[in-house]
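Just passing along the structure, written as structure tokens.
The complex appears here minus one protein chain, its other protein chains still in place.
This part shows subunit A:
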Amino acid sequence: MRTEPGGCCCRRPLRANDCVANGEVRNGYVRSSAATAAAAAGQIHHVTQNGGLYKRPFNEGFEETPMLVAVLTYVGYGVLTLFGYLRDFLRHWRIEKCHHATEREEQKDFVSLYQDFENFYTRNLYMRIRDNWNRPICSVPGARVDIMERQSHDYNWSFKYTGNVIKDVINMGSYNYLGFARNTGPCQEAAAKVLEEYGVGVCSPRQEIGNLDKHEELEKLVASFLGVEAAMTYGMGFATNSMNIPALVSKGCLILSDELNHASLVLGARLSGATIRVFKHNNMQSLEKLLKDAIVYGQPRTRRPWKKILILVEGIYSMEGSIVRLPEVIALKKKYKAYLYLDEAHSIGALGPTGRGVVDYFGLDPEDVDIMMGTFTKSFGASGGYIGGKKELIDYLRTHSHSAVYATSLSPPVVEQIITSMKCIMGQDGTTLGKECIQQLAENVRYFRRRLKNMGFIIYGNEDSPVVPLMLYMPAKIGAFGREMLKRNIGVVVVGFPATPIIESRARFCLSAAHTKEMLDTALKEIDEVGDLLHLKYSRHRSVPLLDRPFDETTYEETED
């Protein structure tokens, strides 16, 4: 149910504040040769120290941005900004027509609802390429999807639907990792049956009278799927984070959060009232330093020891395609007695030999993760989220989760979809279909990533991650790539600032078990062509492991006031 920003203009709250610093850090390694040497030393150190924690090779790389590309990207934004000001000037003097909606006459003397600057980016940059987002579809979001054709006669300010449908677009955008987004088959049949029996709504929260037998059944199944003592489910993945973290930590507690954590985790952390400190993305040195300092120095000003420390990480980061260094996180968490909250929104089902997510992928014990969170939106083709863990944890959440008290519970047919698809993954339906899907996805991922790399694109992330970001860098190429791909009947997701650092605009492919080799080959062929057309093959095949990207020691902290 949760995901990353819908389009290039959505805010990623935490990062919105420090994204400039972030951009600098990321570019940092372009300018520093000394840092590279230090990083090399760090790498050796790192391998000797933590290499033993991994049972499988962990190949994750981030090729650095070529200097020329970085400069040109900044120039691109500079030109766009200048033009933006020019056009704002023309609009102000009514030389250019204003398309956006305006305030009511009666309320013109109210304090303006928006700050003008707030909308500058939307008006002048996003609006130019708005057609790449919110493309309406009119079919199952499966391997192929039908997209409604739309046109704009006023430079994207409004869209008209032509009534035509672009048929059978290869879908590289939906999070349909295991291919359970289907309108036929056992899941649909089971959901239909429950729908006819129960209806769609529940009309009450869990604690009142919205706790159906179906919910209890689902929770038992989720617990056994995850290998934990108990589990609880919620109606929305986003809300699972934002409405449960406040139940777990409060003022006087410390949250250590990865800098690229999803907006829902950030919101939950903020609502909790705990102090938040942010560590560099997937960087264990940064995390360890924060942990050590937190315990040694205690709370700022009062110097009291922290009540508890909660580490927030995601399994797969949906914009970077990276996989959390879980073995190291767990080792650190144990050493420093912190608690671990693992958000498996993208990794559950999509990773691991049995589809149990990132814990399964690394061959770890689910008991080592205190809070296992995930969503049903992606791999299970449904909606909602869950939290799994020890029985005491779940009992506490049953009584204290905001969601259980105030929000309507999951819709019964959605519950049934989750139950059926989960049983399929577990092999409880008597077939090997689930296992085949998991294998197919893993194969697709390796194949697709390898081919793209060989073509010379800069691809981020882990070689096993079904989220594949392809770097575009320049703002003009965001729109061009999205449009060119759709012209070739391939639906892709493109993202730019503020969902990514300002110069690291990218396209993102989400692989699915439902993609056949032919589809992938077609897609690859077209990507290759568009890549040549737009000069996207930046790679010089020098990948830098994430850990060795230099990071500055400054960390960003916020407390609820």
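Just so it is clear, a contact is a pair of C-beta atoms (placed from the backbone, for glycine too) under 8 Å apart; a residue touches a chain by one contact, two chains touch by 3 or more; residues count from 1.
By definition in this document, contacts and distances are computed from a predicted model.
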Absent chain [UniProt protein name; select from "Cytochrome c oxidase subunit 3", "Serine palmitoyltransferase 1", "Glutaredoxin-related protein 5, mitochondrial" or "AP-1 complex subunit gamma"]: "Serine palmitoyltransferase 1"
Sole contact to the chain not displayed, among A:Leu72, A:Leu364 or A:Val405: A:Val405
Residue among A:Phe376, A:Phe448, A:Phe481 or A:Phe497 touching the omitted chain: A:Phe376
Contact with the hidden chain (one of A:Leu326, A:Leu351, A:Leu452 or A:Val493): A:Val493
